[in-house]
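A protein chain is absent from this complex, but the other protein chains hold their places.
Order of writing sets the labels: A and B. Residues in every chain begin at 1.
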Amino acid sequence: MPDEQQERPDSSDEWAVAQPVSTTTAGPAGPAGPAFSVDVAASKRALADVDHTPGVAKPDPILKADNVVRTFGGLTAVDVDHLEVQRGVITALIGPNGAGKTTLFNLLTGFDRPDSGDWSFNGRSLNRAPAYKVARMGMVRTFQLTKVLSKLTVIENMRVGATGQRGESLLAALFAPLWRSQETDNTERADGLLARFLLDKKREDFAGSLSGGQRKLLEMARSLMTEPELVMLDEPMAGVNPALKQSLLGHVKSLREEGRTVLFVEHDMDMVRDISDWVVVMAQGRIVAEGPPDAVMADPAVIDAYLGAHHDTELTFEAEEQILAEAEAEIEQEAHSNE
Amino acid sequence: MFIATRRRSRSAAALVLLVAVLGALLAILAAQPAHADTSTADDEAVRCALVKPTDDDTISILGRICDRREKPPIAVPGVAVTVEDEDGNVIGEATSGEDGTFVIDLPGTAIEHLGKSYTVALDESTLPEGTKPEITSRTLSINIDNDQTVLFPIGDVGPSKPSKFTEALQLAVGGLVFSVILAMAALGLSMIFGTTGLTNFAHGELVTFGALAAFFVDRLPGRIEVGGAEITVIVGVFAAFVAGGVFGWLNDSALWRPLRRRGTGLVAMMIVSIGLSLFLRNIYQYFAGAQQRNYSQYGAVQPWEIGDILLTPKELIVILLGAAVLVAATSLLQFTRLGKATRAVADNPGLASATGINVERVIGIVWIGGAALAGLAGALLGVTQGFDFQIGFRILLLVFAAVVLGGLGTIWGAIVGAFVIGLFTELSTLFIDPEFKFVGALLLLIIILLIRPQGLLGRAQRIG
Partner (left out) sequence: MDWNDLLTGSLQQALGPTAAVYCLAAIGLNIHFGYTGLLNFGQAGFMMIAGYAMVTMSTIWGLSLWLGVLLGIVLTIVFALLLGVPTLRLRADYLAIVTIAAAEIIRQVISAAKFSEDLGGQDGLTGFIGPFREVNPFSEPVGIEGVVMWSANDFWVMVIGWGLVAAACLITWLLMRSPWGRVLKSIREDEDAVRSLGKNVYAYKMQSLIIGGMFGALAGLVVTLRSATVGPSFFATDVTFFAYTVLLIGGAARVLGPVAGAVIFYFLITVLDLFFGQATSGANPIIPASIMNDTQASLMRLIFMGLGLMLLMIFRPQGLFGDRRELAIDAR
C-alpha cells in the first residue's frame, strides 16, 4: 500500500510524541479514534493473498528481521531466517515452551543482543539500538511477568509512560513552570486511558496493590502512553482470571481499531484463534509455520512442534524409558554447563 | 532407599577423607618446627647459614652474604651493610660476621613499620678483592610483623639485578599462600550468595572469628603435644574450622533463616549484614583489643632455600592444606548428593524445592561449610601474617573482588577469581610500589567488570 506509506509522518526520533494526540479526545470507555492512518480492512485483505510458508514476505511489513541468531552457551535459543510483520493487523507468535518467543521479543526490542542478524522497523535499521531508542521509535513492549512500578500510584505509572517530557531533563525539572502544562496534558491523556482500561477507580492506589489482571491492563495502558505504532505483548493472558479475559481481548482488538499493529506471544489458543489475523509458529528457535489461525492450527508441522514428532505413535514401555533417560541426561548436562 | 543410603555414605566418606587430609597436613606442620630446631645447630661453620628469626616485638632484617663460586658456598665476612628508609635516611647499620650473616634491628615496634619499605645496601668498597655481588641493594616491603630475610649471593656474574623471573617466582610463593586463603573465604561467600542471594558484608567477621578461635585455643593454659611435638596452634587451626562452622550455623539459624522466612528483601539483608559486621567487629575489639597479634608458634620459622627462592615450611603447608581443602570442598559440591542439591538450590530454589530437596537444610549446611572455610582462612591468615580484630574486614574487599571477578555464585569462579586476585596482588609489586598492590587488585576488578560484567565464569541473564 504505497499511498499509506506516504501518509505516515516522516521518521524523526520523536515523531510519535509530535503526533496529534487523538486518544485524549475520546470519551471515557468510548472507542478510541484512529491514532495511525492504517486501513485495517485493507491490511487484512492483503494478507489473504500471502503464502502460508515460514518467512514469507508481506505486502506492507512494519517489522522485518533477517538471520537473527542468539545462542546461550551451546544452546541456540533463536535462529530466525526471515520474519515480516504486517502493518495494521494482529499477529500472534506461538510455540511450545522454550521455543525462543520471549528471547526473540527481547532481541527485537533491544533488551538482548543477538549473535548476528539485521532487523528494521518502518524501514529503519534497529541493529544494536538500545531498548529505549526502540521504544521511542514507536515499538513498545510489555513483559511476560508484568513490570508495574509497585511503589508508585497507578496515575504516576501512567505519567511515566509519556515520552518527550520536558520535566524529565535535570535542569528543567527544578523549574515547575517549564513542565507543568505538559504534565497536565499528559495527566488528561492518562486519565482517558485509565477510564478506557477500567482502572480509573484505582487511580491513586499503589500499583503494587493491583491484581494480576489489573497489572496487565495497567501495563498495556502505560505502554499506550508512548503512542506506539507497534505494540508487542508478551503473554497478555498469563495469570489473568477468566472473567477479565474477554475484556482484555477487547482491549487488544481496540488497539488494532486505532491503527496500531500488534504482535503478541500467547499460549492461550482460544485467544489466538479469536483475535489474531496472522499466526507465526516458533519451535526450537526457528519459525516453522505461518498463516491465518485456522490454517496454522491444522498444519501438521505445528502439531509436531507442540506434541513432538512422534505424537501419533503409541509409546512402548522401552521408548518411554529411553525418553526419560534422555531427559535425565539433558538435565545433568544442563546442571554441568551451569557451573 | 538403598541408593539414598549409599549416596549418604559416599558423602560421609568424602568428609572423612577431608578430615584425614587436614589431619595429615597438620601433622607435617607439627613435625616441622622441631626439625628446624635441630638442624640449625649443626653446620653453621661449614656452610653459610641463615640466621634464625626471633619472635619478638621488633622487626629485624636478617641477611647473609655468600660466595656462590665455591661449592658449598662460603661466607663473606666483614662487609658493611646499611638500611635506609624511603626518604633515604640510614636507620640501621651492620657488618657481616664470620658466617656471612648480619642482623639489623629496625628501631621501634613492628606496627610502625607495616606497609613501609626499606632498602638494604652493601658497601661495595668493603667487599673482598675480586668478588662481585650479583646485587648490591634490595628493597624490602614490610607486610608482616615477622623478621625479614635477605640474601646477597656473590659470584662471577657481575653486577646485575636478580632476574625478574626469580623475583616473580618469589612473589608467586607469597601470592599462592594468599590465594588459597582468599579462595577458601571466597568459596564460602560465593556458596552462601549462590544459595541465598545474600551479599554478606559480615563475611569478613567470619574470617576474623576463625583467627580469634585459633588464638583462644593458643592462649589456653598449657601446651598440646603429640609425641613430643607441640601442636597447640595446629589444634587451634582445626578448632577455628570447627568453631567457624558452628558460628556459621548460629549466624544462619539466629538471624538469616528467620529473615528469609519473613521474606526480607536482598538489599535489606545486605544492609543488615553491614550492621552485623559493625557489631561483630567492635565486639571482637572489645574482647581481643586492637593490637596486632601472633600465635605462639610459627611466628618465626627458618625458610628453606630452593634455588634462589625462599620458602618457609608454613607457607608450603598453607598452600598444600589450602589446596587440599579446596579440592575436597569442590569435590563435595561436584560429586556428592548434597553437593548436587546445593548446586540445584543455587540454580533455582523453587524448582529444587519442588523436586523434594529440603532447601532450608541445604542452606543451613552451606552456611556451616562456608563459615567453616572462612574460619579456616582466618586462622591460616593469622598463622602466615598475624591478625587483629579487623583482619577479615580488611581482606573483605579482596574476597568480594575474587568472587565478583569469577562470577557471583559460581563455585569455580570464586576459586579462579581468588587466584587471579591473590597472585596479581603479589606479582604486581614487580612493577608497582607495594603500597599500591591492593589498589591494583581492585582496579583489576573494575576493569574486568567493564569487559565481562557477569564475571569470568558467570552467565549472562535473560530478561523478561
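Please note the rule applied: contacts are C-beta pairs under 8 Å (C-beta built on N, C-alpha and C of every residue); 3 or more make two chains touch, one makes a residue touch a chain.
Since this is a predicted model, take the numbers as computed values, not measurements.
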**Study point:** Listed residues B:S60, B:T149, B:S277 or B:T410, member touching the removed chain
**Key:** B:S277
Study note, to complete from the structure: The listed residue (A:A46, A:M225, A:L255 or A:V296) that touches the chain absent from the view is A:M225
Point to revise | From A:G167, A:G239 or A:P292, residue that would touch the chain that is not displayed | key: A:G167
Revision key, fill the gap. Those residues of chain A that touch the unshown chain are 109, 111, 130-133, 135-136, 140-143, 147-152, 156-157, 159-161, 163, 165-170, 172-174, 176, 179, 183, 206, 219, 222-223, 225-226
Check your understanding: When the complex is taken as a whole, what residues of chain B touch the one chain not shown?
Key -> 86, 115-116, 199, 255, 259, 262-268, 270-272, 274-283, 285-286, 289-290, 397, 400-401, 404, 408, 433, 435-436, 438-439, 442-443, 445-447, 449-450, 453, 463-464
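We take it that only the chains that are shown with their structure count from here on.
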Point to revise | Whole-Å gap between the CA centroids of chain A and chain B | key: 54
